[in-house]
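What you see is the complex with one protein chain gone and the rest in place.
Lettered A, B and C in written order, each chain numbered from 1.
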Amino acid sequence: MTDPTTTLSRNPLDLDESRTFLDANELVINMGPQHPATHGVLRVILKLDGEKVLGTECVIGYLHRGVEKIAENRTYTMFNPYVDRMDYVAAVSNALGYCEAVEKLLNVEAPPRARYIRSILTELNRIASHQLWLGTHALDIGAMTPLFYTFRDREEILKIFEKYCGARLTTHAFRIGGCQYETYDGFEKDVLNFLQFVAPKIDEYEELLTTNRIWVERTKNIGVISAKDCIALGVTGPVLRASGVKWDLRKAQPYAAYKDFDFEIPIGQNGDTYDRYIVRMAEMRQSLRIIRQAVDAIPEGPIMAKVPKVIKPAVGEIYHSIEAPKGELGYFIVSDGSTQPYRVRVRPPSFVNLQALDLMVRGALVADVIAVIGTLDIVLGEVDR
Amino acid sequence: MLSYLQSYLGGDALTPGQAGNQLWALIYILVIFAGVSVVVMAMNWIERKALAHMQVRLGPMRVGPHGLLQPIADALKLMLKEDIIPARADSFVFWIAPLIGLLSAFTVYIVIPFGPTQAVTDMNIGILFMLGVSSLSVLGVVMAGWASNSNYPLIGALRSSAQMVSYEVAMGLAVVSAVLMTSVGGIGMYDVAGDGIGTLSMIGIVQAQQAQHVWFLFKFFPLGLIAFFIFAVAMIAETNRAPFDLPEAESELTAGFHTEYSGLRWSLFMLAEYAAMVAVSSIAVTLWLGGWLRPFPNALAGPTWDFIFSLFPGLTFLALGAIGMFGFVRMPAHPFFRVQKLGLGGFAAVLALIGVLLLAIPFAARGHEGTILAGFAAGLSAVYWFIAKVAVFMYLYIWYRATFPRYRFDQLMSVGWKVLLPIALAVLIATAAVGVLIPVIQVWFKGRAG
Amino acid sequence: MGEITVLHYLVVAAALFILGVIGVLTRRNVVIILMSIELILNAVNLNLVAFSRLYGLHGQVFSIFVITDAAAEAAVGLGILIAFFRNKETINVDEIDLLKW
Partner (left out) sequence: MTPIATPFFFYLLAGTMIIGGVLVITRRNAVHSALALIVALLAQAGMYLMLYAPFVAAVQIILYAGGIMVLFLFVIMLVNLERAQKERQFNRIWPVGLLSAFALGLLFVGVYSKGKTLLPSEMMQIPESSNTQEIARYLYGNYMFAFEIASLLLLVAIIGAVVMAKKRI
């Protein structure tokens, strides 16, 4: 196999008009940016032999908003809401990563109660993110119904968010040094009710899909990626775990309150689309377990650490990463001692995982590209930032 | 003319086509055309509602009570929309492609027997005619894809032509095994002509099932069941519905072969698709589910049972009316809902009225055997049972769509060629073999006994 | 518009046959030449079926064989065409003038 960057011409859409299907080494199809299955505005240029994929080239940047540059012109506090807009389906995780990174830079630690609240919300958000992934992924493969089931159940999570901080999607729930809001009355009850409610629903999704012959045929041995390739490409999150690598930052370098919880890291063996599905389903169940433990053990106490009114970290740099629903979400912050960061660099899991697309779909069919894009669980807001 | 009409309504005449009565045939064609169009619109509404309720949502609710007028609004909208022909498209082929699809979908209705005489005509090659004409719809699809001069429609057209042609083979073999059953007498069964000759005529096939006292679904168990299953799978692939809706796979090819179509022309494709769904379901019903025959026409024979079963149409409409009434009662009494509430109540009342009328007919016809009224009641019952069976298939179509993911193209092909085709061939051979062997064994047993 | 006899059908068939022959002899496009061959075969079929009105069903049986043959011919012919197009990128018969390439 040749490298797609050399086999594709620089301007892939500049096609030779006389070339057609039969000398199909050259059929180039432009998928996206307005394509229903590219999860936003991803543009994938596919080089096809008939329906077989010879190579892909992702064209990104349609949703670029310069989040990292904006950070340089905002104070640390002011930049906090911007991170919510990156991976907008897992906004809580983004905020957690940013806040913890800045806290690390400031050498403060959020109080235990804040850490527990953070864990609960982040895990709820993980479930919401996986639900949204499942719905859209299933829709890509042609199953309409799971989308509506998952959206129905995701709604319950968003309701809890709304009650907690007033926002549903871009929550802006955390502040540097802890949480802005104390939990509302009945928060624990709401969360426990949700756990009660959603556990059978996850079984319901599995009932629809896990043993469905068509689903299995469409996902087994599709988009296979080995553990070695994953590590070489820096792929993280469920994609990495489905390839059999037991790597989860919640265990590997616990943050928030994760070292207090007992949970397992589900892994797969084949690294195919089906395994990634299974891993994510198992992760949702593990998240439920974590939330239950967190709600049971949530300590009393303050929710904000002592943080100066004007955040002015000392000169230095920090890299902190967390396990976002999609993989390792890292923030690299350089401080020049002023109130504004000198440079913020985000390591978005979607962006890194997207690089594996070409490797995973070589030799597969067009329909598999759809399935693989779905299974990578990318959010273009995060890829383009 | 009048005498024919009398004897026709009396129920003991030939179909209009066979009798050579062109005027009556024309009326029939118009009735069927209008009926199918209405059914397609109703199907549109039912599909959206049923699918919505399977997916925990409400579906159309705004246009009319419970969205009942939604199909009409949609049809109006589609008619008023601009009819776009892409600049570099082949405008003539682009123009004629949906018409080919529509024509092939509607032409098959000529031979569909809604009742013993309720068909436009009865051909002695009826089932072949249906298969042939419905296979012409591939042409419309291919031409639409080619004429759009765009990559997605072209791939969609290539896919669907390959798919429809492949599944036609398995479908045809399944049909042949059912046709074989018309001639093959089993234990305690005899064939319709009495001389071991089968029939390809749609009406003849149903009559054979009546004469043999068995739906072909259950004949030579499980051979009939397997053949039916093959047909049921192939017919979904033939009509490009989920889980075989690759030609219009939304997430892959945007909309497949009709990506470039808009407005009225697009709606013609939709009309053709739904009409084809009804048509192939009718084939399945005719071949394996006893067509217009009511359940247990022989085991529960006699005028009393006939009477009881002829009550079903009226009862169905009454039940529908009751559901409508339930909705009417449940609707809030707010003035905002007044029009909708009245509309729903009126709709339910009309349904109930039809139900009462349909109930009245068998009561009035009771004890007047041989009159026009009795013939009419019998015809009504036959048509009702036919439509009821087809309706089950239409519901299954919706159900599949809500449940299954979509096959990939190569998997679809391998299912067609490597699974369905060998099974269909095996079933065909087994049916023929069983049909030959059973009479031999019977004779042998009789010889032993005598 | 008198009575339609078998001869009428034969005349139509002859006309179709000649049209097919013209197509085969004058066109350059292989696809259209193959279609013209189909026209010829259909003309023959029409003849056979028309004669079956006079001499019994043998003609119809033969026409079925002819249709089978036409299917085989179309499949192989188009297969050759595709193989050829892949090598030479042309489907004009008068450019197909080499024994090997």
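As a convention for this text, a residue touches a chain if its C-beta (ideal position, glycine included) is under 8 Å from a C-beta of that chain, and two chains touch if they have at least 3 such contacts.
Predicted, not measured: the structure shown is a model, and the values here were computed from it.
The chain omitted from view is touched by exactly one of B:Met43, B:Leu78, B:Ile112 or B:Val142, namely B:Val142. For subunit B, the residues touching the absent chain in the complete assembly are 17-18, 20, 22, 90, 92-93, 96, 123-125, 128-129, 131-133, 135-136, 138-139, 142-143, 145-147, 154, 157-158, 161-162, 165, 168, 197, 200.
In the full complex, subunit C touches the hidden chain at residues 1-4, 6-12, 14-29, 31-32, 34-36, 38-39, 42, 45-46, 49-50, 52-58, 60-61, 63-65, 67-76, 78-83, 85-86, 90-94.
Going forward, only the chains that are shown with their structure count from here on.
No other two chains have as many C-beta pairs in contact as A-B.
If you average the Cα atoms of subunit A and of subunit B, the two centres end up 46 Å apart. Of all the residues in subunit A, the ones that touch subunit B in their complex are 27, 29, 35-37, 51, 138-145, 147-149, 152, 208-209, 212, 214-215, 217-218, 365-368, 370. Residues of subunit B that touch subunit A in their complex: 51, 54-57, 151, 155, 242-243, 245, 249-252, 254, 401-411.
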